[in-house]
Structure formats: structure tokens, C-alpha cells
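Accompanying notes for the structure given below.
On to chain A.
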Amino acid sequence: MNPAVQYFKNIWDALYTVSLGMIITLKYWLKEPPITIEYPDRLKKGPLLLSGNSLEEIVSDRFRGFLAVDFSTCIGCLQCMLTCPIDIIAIQTEKKDDVRFITRFDINQSKCMYCGLCVEVCPTNAIVHSKRFEGACYDIRELCIRHVETPAPVAKRPSKGEAEST
Partner candidate 1 sequence: MHNVASIIQSTLKNLFGSSPSLDLLYACLGYLVPCLAVVTVISMIGGILTLMERKVAGAIQNRLGPNRVGPSGSLQWIADAIKLHLKEDIIPALADKNLFRLAPYIVFVGTVLTGMVIPFGGSFIVVDLNVGLIFIIVAVSLIVIGLLMSGWASNNKWALLGGIRSAAQIVSYEIPSALALLTVILITGSFSMQTIVAEQGLFPWQWFIFYNPFTFIAFFIFSIASLAELNRVPFDFPEAESELVSGYNVEYSGMRFGFFFAAEFGNIFVTASIATAVFLGGGNIGLDPYDSGIGYQLLMVLVFFAKVIPLCFVSLWVRWTLPRLRIDQMMSMCWKYLIPISFVCLISTALWMLVFNGNGIFWRMSGS
Partner candidate 2 sequence: MNVELKEIVFLCVAIMTILPCFIVAFSRNILHSAFALFFTFLGTSGLYFFLDADFLAVVQVIIYIGGVLVLLLFAILLTRNIEDIKTTNSLSLRRAAFAGTVSILLFVTLLYAYISNKWVFPFRENPDYPYFTIKELGDLLLTKYLLPFEVVSILLLAVLIGSLVIANRSVR
Partner candidate 3 sequence: MDIININSYMIISLLLFLSGLFTTIARRNIIGIILGIELILNSAALNFAAFSKFSASNLEGQLFSIFIIVIAAAEAAIALALLLSIFMRHGDINADKLDRLRG
């Protein structure tokens, strides 16, 4: 193309495309509402988060948050501990009068990678990912969560059928 024509075409192109973009941003500026979810203090509805706010808006059902253990069902099989690729679950059991007690069930949440492998192998669904994700703290030691304070007796091993259903 003739350089002179090209020269004016360049100007035209620049003006045209720039205004095209500007119109879109203008549309956003004036019309589109923000989609920001104002965590933590301006949320609405639903069950409460630790900070006293609603959870439902931001976290889905399957969300893999902090691990939670239900000692009424944990049978102390150590599967979770063995499966965890980085050994962050520490379980100790003690046998006292034929009853096994879980004396220690520590989960190092600061190191966990929230992969869900331990949850998958648990035969009784005792260990699950809760929806909790808030754990910011000033001292990293707070993130080692000791689930057992007083030794808890292990639950009965469920029957075969129940275990299958997990």
C-alpha cells in the first residue's frame, strides 16, 4: 500500500481500536457492578465462619480445609498416618486394659498440602476436611493441631459392609 495511505490508516486504526477498548472499559466503569465478595466482615447469610460470618457464599461443599477428626468413629488404624506422603499426621495409641487409647493425634496444619489422600483412605470417615480455612497466626506452633487432649478410646471397627460404603 502507498505509504501515505498507510500513514493515515495507521492513525485511523489507532483511533478506532482505542475507542473500541475505551467504550468497553467505560461500560464496565458505569454499568457492571463489582463482583467482590467482601470477606470477612461484609458477608451475608448462611452458617457462620470462625470470624462470625457466612461461609456459604465463598466455600463449596467439597472444599478441603483443615483436617478434622471425629474420635467417636476413629478406630486408630493409622491408615491416614501411613498414607500421608509427608508424614504430617502423628498418631500414638496406647493399650490399657485391652482398650486402645489414642494418646496423640497431631496434625501439622502448617505443612499439610490439603491433598485429601488421608481422608480417602480412612475406613470410617473419621478424618475429614472441614471447611475451615482460617488459621493465620502469629506463631507457627499454633498450627500444630493436637486433636487429642485426654486420651480417647478408639471406636469399634465397623463391619465390613459399612467400611465398603465409604
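Everything that follows uses one rule, which is that a contact is a pair of C-beta atoms (placed from the backbone, for glycine too) under 8 Å apart; a residue touches a chain by one contact, two chains touch by 3 or more; residues count from 1.
Picked so that all candidates are chains of the complex that A comes from, given by their letters.
What you are looking at is a predicted structure, and each value in this text was computed from that prediction instead of being measured.
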Task: Identity of the candidate that touches chain A (this complex; choices 1, 2 or 3) - done: 1
Open item on the list: Help me check something: in the complex, which residues belonging to chain A touch candidate 1?
Closed with: 10-11, 18, 21-22, 24-26, 28-30, 32-36, 38
